[in-house]
Each structure stands twice: as structure tokens, then as C-alpha cells.
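This is the structure I have questions about; it appears just below.
For this depiction, one protein chain was excluded, whereas all remaining protein chains were kept in their positions.
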Amino acid sequence: MGEGTSLFEDAPEIDLSRGRLDLALVRLRMAWRTLRDGWAVFVESRIGVLSLAIIAIFALMAFSHPILMATVWTPDVYDPVTGYAFDRFEHPSPPDWRHPLGTDSLGRDILSQLLFSTKSEFILGITAALVTVGIATTVGAVAAYYGGLVDSLLMRLADLIIALPGISLLIVLSALFNLNLFYLALIIGVLGGFGGTAIILKSQALSIRVKPYIEAARAAGGGHFHVIFVHIIPNLLPLSLLYMMFTVTGAIFAEAVLSFLGLLDIRMSWGIMIHTANTGGYLLAGANYWWLIVPAGASITLLCSAFYLVGRALDEVVNPRLRRHDR
Amino acid sequence: MTNYLLRRSGQMVLTLFLIVTLAFFLVQAQPGDYAAFYSLNPDIPAEAREQIKASFGLDKPLWQQYLIHMKNTLTGNFGVSFGHYPRPVIEVLAERLPRTIVLFLSATAVSFYLGFFLGKAIAWRRGGVLEYAATISGATLFTAFTPAFALMMIWIFAFKLGWLPVGKFLDPLIWRGAEVTANHVFSYMLATAAAFVVFAFLTLLVARKSGRFATGRLPFLIIAAGAVAIPVAWAFTGIGYLALDILRHMILPIATLTLISFAGTMLLTRNSMLETMREDYVMAARAKGLPEKVVRDRHAARNALLPVITSLVYSLIFAIDGSVIIEGVFSWPGTGMTLLQAVRSEDLPLVMGAMVFIGLFSLLAHVIVDVLYVYLDPRIRYQ
Amino acid sequence: MTMTTADNQPLLKVVDLSLSYLTRQGPVPAVQSVSFELGRGQSLGLVGESGCGKTSVANCLMRLLPDNGRLTSGQVLLEGQDLLPMSEEEIRRFRWRRMAMVFQAAMNALDPVYRVGQQVVEAIEAHGIEETTAQARQRVARLFRMVGLDPQLMDRYPHEFSGGMRQRAVIAMALACDPAVIISDEPTTALDVIVQDRILRELKGVQRELSMGMIYITHDIGAVAEVTDRVGVMYAGRLVELGDTVDVLHAPMHPYTAALMSSFPSISGEKKALGTLPGEPPNLVNLPTGCPFHPRCAHATEECRREFPPQAQRGSQWAACWHPLNGAQESEQS
Partner (left out) sequence: MTSVKLTILCASLLSMFVLLGCRPEVVREEVVREVEVVVTATPAPGASAQTGQPSAPTDRAPDPTPGQQPAVATPETSTAGDVTENVYQLGISEDLTTTNYWTYLGPDGTIWNSYVLGGSKPSLYSYSAQRYDWVPSLAEDFPTPLAEETVAGQNLWTTEVPLKQGVKWSDGNDVTAEDFVFTAHTVAELELSGNWPSIVDSEYFDHAEALDPYRLKIYFKQKPGLARWQFGMAFMPILSKTYWEPVVAEAKQAGDVIEQQKVLYAHVPESEPTAGGFGFTRWERGAYAEKERNSNYYFADSVVALYANGAYAESKTGAYEFTAYGEPGGDKTLEYTVGPYAGSAIYSIYSSQDATVLALKKGDIDFMLNPLGLSRGLQEQLEGEDGLAVIENASDGMRYLSFNFRKEPMGNKAFRQAVATLIDKEFLTSTVLQGVAIPMYTTVPEGNRAWYNPDVPLIGKGLSRGERISQAVQLLKDAGFTWETEPRISEDGRFVEQAGEGLKMPNGEPMPAMEILAPSPGYDPLRSTFAIWIERWLNEVGIPVRADLTGFNLIVDKVFTRQDFDMWILGWKLTAYPDYLEAFFHSRHSGLEGHNAGGYNNPEFDRLADRLLAETDLESARQQVFEMQAFLAEDLPYVVLFDTPLVEAYRSGQVDYPYTETWGGLQSASGMPALVHFK
């Protein structure tokens, strides 16, 4: 994965004196071209496209919750946490048209919980991914650009972090601190950002650093920050995108596991849904109470593997050596 | 090679140092008083609390506390477990460690092998049905919700089919009359495995040094003989049936761990293979008229293994992480379960101890992988 | 050219060989209707710019095609046996035993994790040339001596070898099974000139000594002149000229050959202004109609644009050109 395609390989052709707007325009045009080419490679992966479709469906689900709550669902009945299905006498009750996924053991609508949680999972995953990638690209670029002591320090830190088992560490943290969704995202993001992702982005940044246009930019009087943020980091973005996908998978999975163990301080999530089913003793009930476990369980698996597989497909876009033979 | 290993050991010592520091400052940073955790536990006699405070230097300034903490940790003094008072943390952990190691090393080995095997197969026959099937099922299992999945495995194989036991690591009815403890058997199993690995390693090393029969079958026959000798030797120890009982209990957790974790290795191997398959020496091997399987296994896969071996560390760490959940579901009392119980019962010394142990374990993983790497890559070996 | 097998059959006969690569942009014809013959003890050079299909021809001969490569037509007859319809297993037995290859980048042709000697032994054992490993190792020692390597070195790893040593080892490896034909794909590109020269000479010597057929692929006209008896010139996947090396080099018939030669320093080493070849090699995906060289050719006419030219024969030399050059004129240049 060391060397990938660069977004702006031909960037040095740009005359730096031509002003930022032009530069931005050219960059935009080239980014668009790269995107189009990348997309062409991406769509070749049937798994990747399928996974992207799954993510899109989940995104729609996330958006649908507030809309449904504002229109057809009354909070009394459909609130994911405090709702109660008055129209039933027994809970958990099986699906019907009013509660398409039935209700949980506390009489709350499962579909509403699922949709509500989808939103949280997206927020969690994307926050974690943005934090990871934000830190990792900066760390990677800085380490590669300055080298020497800065590089050694940052990379030793990364070595340390990847040596830590993540879930175990989060469990310990949950014992010491009161973790809510935001802190969880932050911690996962920071661990990822200073850890493995930083190492990979650094090696990519190294290969960018030796490209002639970086020399050109420096010769043209670009300061360190200018070079790092305008020339190196944008070229790291494709690879960063790839690692965002993996971070999302990791974050959602970690949340589910910690919630399942009852260690997080949140009111509703897919993990909590399974936790509720489990403490109610329905985890073993399988077929009889499938709607308590399957929607949340399948969502975790589907969304996690979708992000993971999109990442894998992106890998083939970003890393040409994985592509099929081609002339 | 010496340089390489020295540098790596240096890094590891540093990492260990950082882990211990991290443990200390995490406890410091948590809301509430660090001292309180050690001293407010109502189950600990009041005077004992004072003593604990003193032994941790809680009355001293922070930097002195830190130094004391460091010294304590490095000398193996992790304090006294609240939940197992007055057993020292180190003793509790030492008791659990062999079980975790036996289970998770085997599981990682199996899952690594399966992942590598599948990875090389799907890279070799790229775009086949196998690739789609393996990738999708691998990723699905990889992201399957572990507790539910593990429980499902128990339900199917232990309950519905009744082939295997429902969790635990031994059957009390078999062990009732046994004269040895389970840890005794675990240690012997570990020792046997270690001895076998060393034996196989040395055989291969001798084979390679002598160069003569490097490509022959003799070394493999010798290793096979060794493999046969093990159960025979165990049969004479009189505790063979106990080991067998443990092995029977290991099947289901190993299968579960393998299923949830092989995909990582598989997909990595696939990518690594795709890259090595473009190398000239693979083309050369094929041109030499070597059978496809030889080209694939001895040349492409053998080289693709190098970057994958590095990821063995992560597989091991992933397994340790999984242990927190898997051990709970399978009633396998190892370090993962200890950590979870300690967290739940706020047995902070045990939490910290378990964390440092798990850190040590992942360092051990690094060492193993480094040695393997040196063995596998002559370019490093002869530097 | 005159050296044929006893039954008057050429050692290697390639007839109408065509290869396409399937790509996202559609099939790309990498080799089109290439035909040539090679006799025992004879050596044939294939020259052309990079991307002209030389290496693809070599790969076709060894049937080592990437998974998107498709042979669309042709025959490759080695000692009268057609290699193309063979099953994978049959071709596997054939490779190296009868036709071996010296790889383009010898640097990378050796597997870094095995000892060099072992990699040769492996080939010997795969074809059952020697009974025991010990005998195989003796054979490797002989081969090492033959290519000028100390047999002691066989238990070293590739990264302990210098570039020249590796190249020799690769040659030794190619010779391991006494092949009838040896294909050398730019065997010396990565080496410095002096080593290059020595290895070339040794290669030639070994080929003569063992009386093997050799196909020598290069873009280096100088090397062609040194080692080959006949030479074929390739352009855009087609063989555009074929003839005895001396004839082709002194009196090229195809304008492309002439241009190619003019862009290299003289064989005799005289300093001389390099003629430049205008334009770029054509995009194989989108070949020009007619003669593919016409956009770059000074002599191009309407018919060049319309139709692929027939072979123009001159003795044992031919060129696919509507307007073959007068050899005498051109020879002045060289």
C-alpha cells in the first residue's frame, strides 16, 4: 500500500504565481477527473457497489427517523426510549403494520429504535473517522515532512498504540470514566489517528514528499505549513478516505460490544437493543423473538461489513498494484 | 540480524514503559480521587487501606507516586486484588494466563492458517466464485456481533447437535478423581507445544543449514514423527485423558474465534499475493515449469507471507480483544474475563494489572513475530 | 538460416501469432500475425521500441500470459510440436525443458527468500533431469562454472549477489535443463556497459557451444549486431522487417528500421548525431488504419494509410512496406 496514485500528480505544471483561484480551479478539475477515473475502477468491484448501496440505504434510514417522528409517529408511542405501545397488551409483541418490527420487552417500537440508532451510529462512525483521519493525515504529513526526531517520536507513539488491544482498553476506560457516544467517538478517533492509520499515511506522505512538485512548491517560497497543508495533505486524501471506512467499522463495532456489556452511558443504540434483549433473556429465544435481535444484529453486521468492503474496494482504486492486469 | 533484534527489543522496552505510564496516568485522570479507589473500598479493613495508601505512596507528590508505581510494576508488585483480597494481583493473573495463552495462541494459529490459505487461494483464482463467497462471508463473520454469534455457535454445536460441551474448559465429572490441577495440565500442554515448535524449528534450521535435503521430505518426516510422539508420550503421563478433555472443550471457542477473525488475514494475504504475483520471480518460477501449486505456495505465497506475518501481531491482539467477549460466553476463565469482571466489580488493582499483562502479551506477540520474520526473510537475517 | 533439423524442419516455427489483451477500453492487439522461424544453433533478434510487443511475443512462446491475455490465432511449433493447443500440464513439462528464458530484470527474477543454487535445483528437479538432489547440485556447479560463477556461491541468497552475478545465475538457471531454445529478454539492461558486454559475449558463447536456438529481445541495436544471426523488427505488435542481421543492419528495407537505427550510435562506436524518430509509438487501443507507422513515416502515401502493406522480399530479407527503401541508399548512413 506504500505507493498509491496521487490525486494531483501533475500539479507541478501549475504556475504558482497564477493566483489561488486558478489554482483551486485546476485542482478542482483534476480532482474531478481523478474522482471519475477512480469511480470507474470502483464500480468494477461488484461487492463495493453493493456495499455502497447498503450504506446509502442506512443513510436514508437515519434521515427518515426525525421525519417520521415529526409526521406519522407520536412520541408517546414511538419514542425510541420512552415510547410505549399502548395498543398492545403483551410485550415483546410481534411485528404488524403498526409496528413493522414489533416491540421490545418494554413496549417500545423496534423500528423506531433501529432508525434512531442508525443516526447515532452514523454520527459515531463519522465523527470517529473524521477525527482519526484528521489526526492521522496531519501526523503522517508532519512526520514525513520533518523526519528526524519528530518522526521517531510520532512513530514510536503509533507503535505503542497499535500494540494496545482496543476493546480491552475501552473497557478499562469505561471503568474509569463515564463514556458517552461523543467521548467514545473521540477516543476511537484519537487511538486510530495516532496509531496504525498514521503509520500508513506517513509512508504514503513520504512517497509524496520526494515528488518534484513538492520541491517546486518549496522553491517557490512555500512555507512549511503551506507545503504540508496545501500540497502533501490533499494528496493523502484518497488513502485517508480508505481508512475512514475502516474506522467507521471499528467504531460501530466497538460501540455495539461496549453497549452490550452495559459499559456505556447512552440511552439507545443497536448495542443497547441487543443488551435489552439479552437482559430480558431473549437472546437464546432465536426464532420466537427474532425481531428483538435480528434487526439490530443484522444492522451492525451489514453496516460494518458494508463500510469495510467499501474500504476494500477503495483499496483497489487507491492501490493500482492490486488492480487486474491492464495495459 | 543482531542489530535488528536489538533495536526491536529496545522499542519494546520503551513500549512497556509507556504502557505502565499510561496505566498510571489513566487512573490519575479519572474523575474522583486516585487514592479513593485504593482506599475507599469498604471491604478492605480501614487499617489495610492506610497501608495500601502508604505502599502506593499516595501521601507523596505525584512524581514520587509515579516512580513508586513504576518500581512496583517492574518488580511485579501489582498490588492486592480487592475482589480476591488478600491475593496479590500477580497471582490471580498468573493463574489465568496459561488458559488464555493456550486457547488464543491455538485459535490465532488456526485462524491465521485458514486466512492465509484462503487468501492465497482467492488471489490465485481471482474473480472466481470462491473469491466472492470468501470475501462476503469473511467480512460478514468479521463484523458479526460476536457475543450473539458465539452464543449461536454454542446453541448449534453444543446444544442442538450436542457434539461439544457448553462452554467451560473441562468436565467436572472427568476431573473429579484427577490428582493434578488444570493449570498443571495447561502448563504441560504449553510446554509440549513449545517443545514441538522448537523441535520443528530446529529440524528445519538444520535442514536449511546443511542445504542438502532442504527440498527433500526428510525434515517433514522427522517433524511428523515428532507429532506422533507427542500423544504417545502424553498417553504415558496418565493425564492424557485430562488434556484430551481440555482439547475437546477448546474446539468450539477456537472454531468461533477462527470464524470471526480469519477474514482479516485472508484479505491481507489476498492483497499481498496480488502484489507478489506480479513479481518477476513468480513469472520465472512458472517459466521454469514448476507445477502451479509449487509456484503458488513456494514462491508467490512464501513471499506474500512476509507482510502478512507482520499482521500476525494484529491477529494476536485482535484475539486478545476478542477474549474479553469470547471467554465470557464460553466460560473460559482467562485474562479477558478477569479484566471484565475486575472492571465490573471495580477491582482497580486487578484492572490495571490485567491491562499491563495484556500489554505484555501483545509485546510478546511482537517478539514472536519479529523472530518469525527474521526466520522467514533472509534479507533481514543476513544484514 | 540454413541450419535446420535433420528432417528439415526448423527448430522453432512461429506462424501467424496474434495476441490481444482484454482491457477496460476493449481488446488491445499486442501481437498481430507474427511469423518467423529459428534454426538450431541460430539466434534471432527481436528489436523495437518499448511497448511494441517484443516481450509479448516472448511470453506467447513460453505461454506465460497475464490472465487478460488471449491468443487469437497462430501456431508455435517447437521441434514440430504446437505449443498453443497444449494443456497447462503439458506446457508446464515443456517449459524450461525445451525452451528456457533469461529474464528482462534478472534482479527480480530470483526469489529473494531462497538460495540461488536451490532455485536452479528446483528447475532441474521439476523436470526430473537428475536423479538425486546431490546430482542436481553437481549439475548446478557445472552450470555456474560455465557462466563464470564460483560454485561456492550457490548457497548464497540473491541479495548477496551483485547485479552481474545475478544475471549470470539467471543464465545458468536458463541452461539448467539443456533447452533447445533460449529466450533472452533484454538480459543486460540493468547492468553497466562493461559487464553487459562480457555477459553478452558469454551468452553467445554458451549458445554456440550448446548449439541452442536463441531468441534475443532488445531495443539495443548494438547488442543485436553482436549476438544475432537474424533480426526481426517489430512495430505496434507486428513484425515489420525480418532478415539476416548483417543485411538488415546494413540495408534496412523498412523506414522504421532505418529510423530506429539512426537513433542509436553506430555499432562501430563512431560518434554521430542521433537521428530522432518523430512522434510517439502508436496507441495500441486505437491503431491507425493501414500501415501503423504511417503517421511517423516520411514516405507515407495514401495507400499506406489505407491498407496494411504486403511483404516486400529481397533475398532472405523482407519488410512489410509499400515503399521499401533501397538498401544501398540507406547503407550509406551506417
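The first chain written gets the first letter, and so on, giving A, B and C; residue counts start at 1 in each chain.
Just so we're on the same page, a contact is a pair of C-beta atoms (placed from the backbone, for glycine too) under 8 Å apart; a residue touches a chain by one contact, two chains touch by 3 or more.
Treat the numbers as computed from the prediction; the structure is a model and nothing was measured.
Engineer: Could you tell me which of the visible chains the hidden chain touches?
Structural biologist: Taken over the complete structure, the missing chain's partners among displayed chains are A, B.
Engineer: Just name the one of A:His99, A:Lys211 or A:His275 that touches the chain not displayed here.
Structural biologist: Of the listed residues, the one touching the omitted chain is A:His275.
Engineer: Among A:Pro66, A:Pro212 or A:Gly262, which residue is in contact with the omitted chain in the full complex?
Structural biologist: A:Gly262
Engineer: Consider the whole complex, including the chain that is not shown, and state which of B:Met12, B:Ala123 or B:Ile154 touches that chain.
Structural biologist: Residue touching the absent chain, from the options given: B:Ile154.
Engineer: For chain B, which residues reach the chain that was dropped from this view?
Structural biologist: Residues touching the hidden chain, for chain B, are 32, 36, 40, 42-48, 51, 82-87, 95-96, 99, 151, 154-155, 158-159, 162, 165-170, 172-178, 181-183, 217, 220-221, 223-224, 227-228, 230-232, 234-236, 238, 240-241, 244, 293, 297, 327-331, 333, 337, 341, 344-346.
Engineer: If the missing chain were put back, which residues of chain A would it touch?
Structural biologist: 81-82, 84, 90-91, 105-107, 178, 259, 262-268, 272, 275-285, 288-289
Just so we're on the same page, only the chains that are shown with their structure count from here on.
Engineer: Between chain A and chain C, what is the gap in Å from one C-alpha centre to the other?
Structural biologist: Once rounded, the distance between the two centres reads 51 Å.
Engineer: Report, in whole Å, the distance between the mean C-alpha point of chain A and the mean C-alpha point of chain B.
Structural biologist: 27
Engineer: Residues of chain C that touch two or more other chains: which are they?
Structural biologist: In chain C, residues 67 touch at least two other chains, as defined above.
Engineer: Residues of chain B that contact two or more other chains, please.
Structural biologist: 126
Engineer: Over in the complex, which chain C residues touch chain B? Could you list them?
Structural biologist: Answer in residue numbers: 62, 64, 67, 88, 92-97, 100-101, 103-105, 107-113, 115, 117-118, 121-123, 125-127, 133-134, 155, 157, 159-160, 170, 173.
Engineer: Would you pull the chain B residues touching chain C in the complex into a rising list?
Structural biologist: Spelled out, the residues of chain B in touch with chain C are 126, 211-216, 279-281, 283-292, 294, 298-299, 302-303, 306, 376-379, 382.
Engineer: Under the stated contact criterion, what part of chain B meets chain A in this complex?
Structural biologist: Interface residues on the chain B side: 11, 14-15, 18-19, 22, 26-27, 29-31, 126-127, 132, 135-136, 139-140, 142-148, 151, 155, 267, 271, 274-275, 278, 313-314, 317-318, 320-322, 324-325, 336, 339-340, 343, 346, 348, 351, 355, 358-359, 362-363, 366.
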